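Encoded as structure tokens, here's the structure I'll be asking about.
With one protein chain held back, the other chains of the complex are shown just where they sit.
In order of appearance the chains are A, B, C, D and E, and numbering begins at 1 in each one.
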Amino acid sequence: MAGFLEMLTGPDASRLLNADATVIVPVGAIEQHGPHLPLAVDHIVASEAAGAVVDRLGDELNVWAAPTLPYSKSNEHAWSAGTIWLSNETMHRVLDDIARCLAFSGVRRLVFLNGHGGNSTLLNVACREARLAHGLLTFLIHPFIPPAYAAPDPDVASDTELGMGIHGGLRETSVMMHLRPDLVDLSKAVRNVPEWLAENDHVKFGGSVQFGWLSNDFGSVGHIGDPVGASAALGKKLFDESVGFLCEQLREIVGFDFQPCD
Amino acid sequence: MAGFLEMLTGPDASRLLNADATVIVPVGAIEQHGPHLPLAVDHIVASEAAGAVVDRLGDELNVWAAPTLPYSKSNEHAWSAGTIWLSNETMHRVLDDIARCLAFSGVRRLVFLNGHGGNSTLLNVACREARLAHGLLTFLIHPFIPPAYAAPDPDVASDTELGMGIHGGLRETSVMMHLRPDLVDLSKAVRNVPEWLAENDHVKFGGSVQFGWLSNDFGSVGHIGDPVGASAALGKKLFDESVGFLCEQLREIVGFDFQPCD
Amino acid sequence: MAGFLEMLTGPDASRLLNADATVIVPVGAIEQHGPHLPLAVDHIVASEAAGAVVDRLGDELNVWAAPTLPYSKSNEHAWSAGTIWLSNETMHRVLDDIARCLAFSGVRRLVFLNGHGGNSTLLNVACREARLAHGLLTFLIHPFIPPAYAAPDPDVASDTELGMGIHGGLRETSVMMHLRPDLVDLSKAVRNVPEWLAENDHVKFGGSVQFGWLSNDFGSVGHIGDPVGASAALGKKLFDESVGFLCEQLREIVGFDFQPCD
Amino acid sequence: MAGFLEMLTGPDASRLLNADATVIVPVGAIEQHGPHLPLAVDHIVASEAAGAVVDRLGDELNVWAAPTLPYSKSNEHAWSAGTIWLSNETMHRVLDDIARCLAFSGVRRLVFLNGHGGNSTLLNVACREARLAHGLLTFLIHPFIPPAYAAPDPDVASDTELGMGIHGGLRETSVMMHLRPDLVDLSKAVRNVPEWLAENDHVKFGGSVQFGWLSNDFGSVGHIGDPVGASAALGKKLFDESVGFLCEQLREIVGFDFQPCD
Amino acid sequence: MAGFLEMLTGPDASRLLNADATVIVPVGAIEQHGPHLPLAVDHIVASEAAGAVVDRLGDELNVWAAPTLPYSKSNEHAWSAGTIWLSNETMHRVLDDIARCLAFSGVRRLVFLNGHGGNSTLLNVACREARLAHGLLTFLIHPFIPPAYAAPDPDVASDTELGMGIHGGLRETSVMMHLRPDLVDLSKAVRNVPEWLAENDHVKFGGSVQFGWLSNDFGSVGHIGDPVGASAALGKKLFDESVGFLCEQLREIVGFDFQPCD
Partner (left out) sequence: MAGFLEMLTGPDASRLLNADATVIVPVGAIEQHGPHLPLAVDHIVASEAAGAVVDRLGDELNVWAAPTLPYSKSNEHAWSAGTIWLSNETMHRVLDDIARCLAFSGVRRLVFLNGHGGNSTLLNVACREARLAHGLLTFLIHPFIPPAYAAPDPDVASDTELGMGIHGGLRETSVMMHLRPDLVDLSKAVRNVPEWLAENDHVKFGGSVQFGWLSNDFGSVGHIGDPVGASAALGKKLFDESVGFLCEQLREIVGFDFQPCD
């Protein structure tokens, strides 16, 4: 049996959260996503993706989903009402507390499933911290990696977003239309793409120079991308692909362990 | 319109989270509750109570529920697998970050709705911190105040729990049987009451001397109380009464403001 | 022999601060108490109460009073000249340092004797922190618990203070007239009672809703209560009763230890 | 005139470190690099690269190099004698102190030139922190990005390192043979490549799953890669290409500024 | 009128703690001082010296003594039961909190009167911190500077202590025999002088090389010096001289202010 960690009793946890178990900690965010999407986007996506993965693979792979962290480091949206963000230091402390408790419980594998792109480098740091401090095997996966934090997908280089659809754009809006259509107001969706940035060779999302940006550095609209053509059908396709990919990643994760070369 | 803060868009938040709005931050916990209850008890109770209150009064009183904090300071259960706790310092930083963001958003009234007795004194401290640091009007309410943190209810002084039913006992178990019967295994419920403690005059739950305790100071069972006679019917009664009382408290909170005496 | 910890030599401390000894740490404050009382009220009351208790019971119960902490978390009076307050984080660090040293010395029982109501929830938290971090048995006692932090005394519900005499009011002023009449100027005493607050059902001192307040939220006078009728005779009665009660509490504390239920 | 910040006088700094100037902070490390390379590799590479860039472009672009941070977060090598590492929290504080001072001096553009791959995600976080806290335009560039932190170079996918040459391998050794041949002992160089890791689809350096690793997770040799075929000629080629690329990046950086989309 | 800060009322403080006032914060310690002296030595000496100075000069110079900090950084005596020490970080936070409050109150001059040699460098740092953070004029004075922290007195170079009487030796014991003879047990006094250290040219108390030491680095006795010949008469002479000198220092302090050279 596997599934949601919080449904276990203490004695269950003592028996089941052992060295063979893997715990996923979904990381959400409460942050502005433009006029057409709710603050909860990342909270919902992380929770839904973790739930889908655990539903599909929990029993088979002995994987447990812990409760989603609703708040995380969203300070690129600090300027907007409704954004509730933890500081870098707070966030590291929260993650360390969680890792410490899971290691104490007997778990060896901790997976951060990150719904908010703005956390990805921080969580990468946290993976090493928990590896060293608590001896855990730690992993970081994403339902969707925005191009701000990875090389852009060449398939979308020519689309209306110019590879700059990093926050509340076509894909994220579509996924929300699939998961929670009641929370999307497509009539408010407008194109908001920093075309000047896409023209750069190096300093751009996914470029060779990483840079510190706040979402209001690109104006007051809030999202960055072009959600106008979003659809639930595209969202379903993207979400299903993502869950499939997360499951593939998890299969490798649960079998992963370090081996000395010498 | 009012309800769940995370369903707002950024522009909505800018408009609605104003000086007339009140935001509830429900505080849960993931911690052992004995062999018959899940780790999620406080997470569920806080979330359900906040949801019920907002459903009933949100629109009328302009009250918004923020996402429930799933993890909090549960270090009295640090000894048990499955308990995931934030340190005192981490917890204060989280609360300060949240309060700062709400104040920045324009809100004036912040209400902590606390599902975990172990947080109550910490949250009391946090109320003052947020009052001074961020100028918020801050409040602390509980669906259920365990006798460990308040004078015991004279009505229950003679029952089988001897006023010591502070964690996973008759009441909490009953409430969970009402809210989430699928997560209660009453067949595992046993009486675990520190009778020796009840005999003290001062050093006891709700006594005149407060004391530092861990739940394993009372043995290895985990809960403290007597859940044996719990029932969904009692749970429903207790929960409904609690929601009614919380609504009454909130009516006073939304009208509250300080007045100089001179 | 027992008494004041600071009068011991190092070798004495090594011999006497053992598992049978109990150490009291009195916690004072330097904070405004209105125009008729000195900043030192809580410093004096905590020190005098601890001294009286140790004089009476020190030898018999092997109880030692450590030096009084003069400064503590008085940030509800931050607005007033003369108030010297430690932040929440500083205060927790100070208490943790003290608890660590006492545990290292070999003591098992640590009692905070708190003269400043504003510390009571923080010290309650600290009791658990020291229990978990240092393995100490920890306790919190008060010479006087103001109604801001406990259920109001029904005996005083009808008096001129309306249960709101929480700071520099009738009782505290009387006690100071008994202990240090040279530091009280009753000619400056005026009634300063938030009558509007007493009319609340829930949000009030000792009410079911706890709230974050600063003493200047009630105006610029500083004290909250009605010291006009204070007298040394009442002060003596209250102080003597308090010392008697503290001694009764201590008798139970020194015999207290945890027992497993199972 | 431009060049090395530390050679300025205070009055010079006041005049020259203005809104048009760009300051590079090179970030080194003191950490084990296997038996054939010195602890100083990243310290030297970062300093040399910054020096070369400033020599070539300093005057033209008004770019200043601050002194290289010799110590940084090298905790993946904590197990090895000689590694001197700053904790995550220390490192963020150091970077924040530096950014604060540069912003105070009047500079608007801060570039971290990072010689140690293990810092790259932390520095990415720091870029946002400094953007928000101090209003700086912040950038992160690397002389060499190891595949542990970026998609692997398809050109090298078939080589003896299998894309796993992330630390003290062919390229880094060659560069050191170019820069400081006196500090390389190629007779000690051995192949140390985690072939098992290269076989993974997701959990590997540059794979879709990021993971927490320590260099001794791969055995006790210390470096990860195959330095056997390293040469000064290759090192010169790589270093010159890198400096050329850094200069190209800097040209874009000094002209970069945010533009609202709306 | 001047004297003890804690005896002021809030309104008095508002009026009197102004830019012309100087506040002394005496800093004590609770730490082992060998078998013949109590833990309280530094607490008593700092308090008595501050009291004597304020008695003599308070009114004339508008100088106020705040309550003595009983606990400070005594970690060189961490090995001994009874020593209660604040960490370096805690101590700085306490001092910053105090300085902040005094600056807020309107005071411009803050004087640390330090009874514990082990604090002297820390307090020197704190003087600058408070100068920069709070704009205070800050000063550090000592009733007695042990040779561990200053050049040794040539007059005592040939005595039985060899300039190494830094803790619980002839002078400190004599002063305590004058101030609190009831707390000195001269029958326990033995000579404990690190003769080997006195033979060094550089690494010694007051030498050109400062070094990190703990009192148990010199054995298990605790004090360092030779108290055998101590007397109340010598103590009175030393104390009176010290108070005279502190008064002379204070006269200069209250008139001190910075003047630009240009």
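The rule is simple: a contact is a pair of C-beta atoms (placed from the backbone, for glycine too) under 8 Å apart; a residue touches a chain by one contact, two chains touch by 3 or more.
This one's a predicted model, so the numbers in the text were calculated from it and none came from an experiment.
For the chain that does not appear, the touching partners among the shown chains are D, E. Taking the complete complex into account, D:Gly222 is the one of D:Gly118, D:Pro194, D:Gly222 or D:Gly235 that touches the chain left out. Considering the complete assembly, subunit E touches the hidden chain via residues 75-76, 78, 88-89, 92, 118, 121-122, 124-132, 136-141, 150-151, 192-196, 200-203, 208-214, 217-221, 224, 245, 248-249, 252-253, 256, 258-262. Residues 5-14, 17, 28, 30, 32-40, 43, 66-71, 77-78, 80-87, 89-90, 93-94, 97-98, 101-102, 104-106, 183, 185, 188, 222 of subunit D touch the missing chain (whole complex, contact as defined above).
Everything that follows uses one rule, which is that only the chains that are shown with their structure count from here on.
Subunit B and subunit D have CA centres that are 48 Å apart.
Among the residues of subunit B, those in touch with two or more other chains are 78, 89. If each chain is drawn as a node and touching chains are joined, the picture is a simple open line.
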